[in-house]
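A single protein chain has been omitted from the complex, and every remaining protein chain is retained in its original position.
Note that the chains are named A and B in the order they appear, and that numbering of residues resets to 1 at the start of each chain.
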Amino acid sequence: MHVHVKRAGALVAGLLLSAPALAEWTLNMSPGVTETSNQVYGLHMTILWICVAIGVVVFGVMFWSIFAHRKSKGHKPANFHENTVVEILWTIIPFAILVIMAIPATATLVDMYDSEEAEVEIKVTGYQWRWQYEYLDMQGNEDNEFGYFSNLATSRDEINNRMNKNENYLLDVDNPMVVPVGKRVRLLITANDVIHSWWVPAFSIKKDAIPGFINKVWFQVDEPGTYRGQCTELCGKDHGFMPVVVEAVPEEEYNQWAANQREAAEKERQLTEKDWTLDELVERGEGVYASYCAACHGDDGSGGGAFPSLRGTSVVTEDMDAHLDIVVNGVSGTAMQAFGGQLSEADLAAVITYERNAWGNNTEEMVTPKEIFDYKNQ
Amino acid sequence: MANNQQTYYVPEQSKWPIVATVGMLLTLYGVASIMVSGSQGESAQGAWIIFSIGSLVMVYMLFGWFGSVIRESRAGLYSDQMDRSFRWGMAWFIFSEVMFFAAFFGALFYARVFAVPWLGGEGDKGASAMLWEGFQATWPLINNPDPEAYPAPEGVIGAWGLPLVNTILLVTSSFTVTVAHHALKENNRKKVKIWLAATIVLALVFLGLQAEEYVHAYQDLNLTLQSGIYGSTFFMLTGFHGAHVILGTLILIVMFIRIQKGHFTGDNHFGFEAASWYWHFVDVVWLGLFVFVYVI
């Protein structure tokens, strides 16, 4: 009991002390960094002030009545009611205000819908619970295309309060989307499983990622910087843990970055072709396991709670095809996702081989990236 | 309301509502359990027992509740005003049924006008086609975006065969039930029986032909619930309509039995009238189905 009191005291003290450090007390929308977002901000402020003005008038009359026309002050009730002229007036005036409001709203909307003439095109795919960015080649040359996943970079320790939370808590990813400044970027947004929604407040872009369909949006950032947002459509357990981060960089920097990415993608493709040894795969697999599997199955494969152990279990020691099927296609109705679309062939081969040879599962069996490629395309 | 000679009948305490509640809860809990244990590969024996008990309670309730209403009605407890309450009740119930079908018609229109063309590359979301290589948007949808997940039907039911015959059957049955109704108003009970029996026969033939059509769809055409949005909308619309026809036929049969027993008079027969309203509603829904599901 005493400990609890102490802890609670420490908690309260901590809260009070940390409050000024955390305090932002942001009250309003930010105007953002694109022309569109500035227009939207303008619309927002206009309608807000219209509402405030109407509110002042209506509530003004009301409060004055409440103050002056009360029985305790001896005010005698009037008996007027029904006045057609007044009724018509207070129908027409709001209607006129709405018409005035609708004009700029329509103009902005039409502008937002025009996603033609883009210079960079990125396909954005929502997964439970990460984003995938694929940079398409505007000329349709597939060799120039590359893509990667963008995962939450906040550690579990921060989320579970075992570590101090850093400044970008829950808003940090390992691989942000990178775009050049001053160029029109078009996004083709879709999802792989459930509906997600891609939102960057500073661009005033929020578009649902619908599985099986593609939505288009565009934006153009003129100021280099890092812009953060989150998934805004409930997409399951970790809906709160799939942030969006966009880095806008000068064009040369972007081109350099893209070239590096293409090179890396080329290497990745070569990895599939390459002849692997068991040891190479196990070594690579250990890293993949740590970032994609350990969260549920444990660092040492011992599982925990609803998540099965991988130590000596038949799935990872016996039939290889069953193991492949589970990792590549997932298990529907459980937390086991389909990793086939998320990991490269090399990574899939590595992690499967690793699981079959780690923690005493010494099967000495391996699967090569090529075999994975064939399995996926059979 | 103008003359207050009769009073509004407020029934005494009744056990039927609570029996109906228990029956419905058990039935639906049973159905849900059957479905869930089915999908998880568990035994559904207990669920079937719950479902069966629930259904029996429902049947008991239906006989008991309707029985009381019929007895009260024949005892002359119901005033004209009560009669109007029943009329309003039945009319709005049918309206709610119309809205239920509207949801499925809406789904059909949406799929045809928006979803399928988008997936095939047309219209505002035509970019979606890049996710479904090789998919051609057609209606009836005889290839699906992902043919592995949803094997497409090999063909669909043409409008001018059985469906046309069924249309004629149902329209005729709407006519025959109206003749029976007029006969009842004239107190010509023999005529009522003949025309009501004709209606029931037409309804049963309709149901038989629908069953044949389903067998044909499943066995010869691979047109099933699982064959994509065409099969989904086709079977949900015709299936729910069929279920309503079955219900309507049962109601008509009950009316026939009541006529046999000498119920109803020329100016007091709301039960019969409600049955005929329901039958017309079922008929109108079919006309919508025939046009939007089969013809267009």
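FYI, a residue touches a chain if its C-beta (ideal position, glycine included) is under 8 Å from a C-beta of that chain, and two chains touch if they have at least 3 such contacts.
Simple rule for what comes next: contacts and distances are computed from a predicted model.
Chemist: One chain isn't displayed here; going by UniProt, is it "Cytochrome c oxidase subunit 1", "Putative ABC transporter ATP-binding protein", "Glutamyl-tRNA(Gln) amidotransferase subunit A" or "NADH-quinone oxidoreductase subunit J"?
Modeler: "Cytochrome c oxidase subunit 1"
Chemist: What are the shown chains that the left-out chain touches?
Modeler: So, taking every chain into account, the missing one touches A, B.
Chemist: May I ask which residue of B:S73, B:Q210 or B:S232 touches the chain that does not appear here?
Modeler: B:S232
Chemist: From the list A:E119, A:E223, A:D238 or A:D374, pick the residue that touches the absent chain.
Modeler: Final answer for the missing-chain contact: A:D238.
Chemist: Mind pulling the chain A residues that touch the left-out chain?
Modeler: On the chain A side, contact with the omitted chain comes from 15, 19, 22-30, 39-40, 43-44, 47-48, 51, 54-55, 58-59, 61-62, 65-66, 69-72, 75-83, 86-87, 90-91, 94-95, 98, 101-102, 105-106, 108-110, 112-113, 128, 158-161, 165, 167-171, 193-195, 197, 199, 201, 204-208, 210-213, 215-216, 229-241, 332-333.
Chemist: Footprint of the hidden chain on chain B, which residues?
Modeler: So the residues of chain B touching the missing chain come out as 1-2, 4-18, 20-22, 24-25, 28-29, 31-32, 35-36, 38-40, 65, 81, 84-86, 88-89, 92-93, 95-104, 106-107, 110-111, 114-116, 118-119, 123-125, 128, 131-132, 141, 144-146, 149-150, 225-233, 235-236.
Going forward, only the chains that are shown with their structure count from here on.
Chemist: Taking the touch rule as given, give the residues of chain A at its contact with chain B in the complex, in rising order.
Modeler: Against chain B, the touching part of chain A is residues 188, 190, 212-216.
Chemist: Can you check the complex and tell me which residues of chain B touch chain A?
Modeler: Where chain B meets chain A, its residues are 118-119, 125, 127-128, 130-132, 145.
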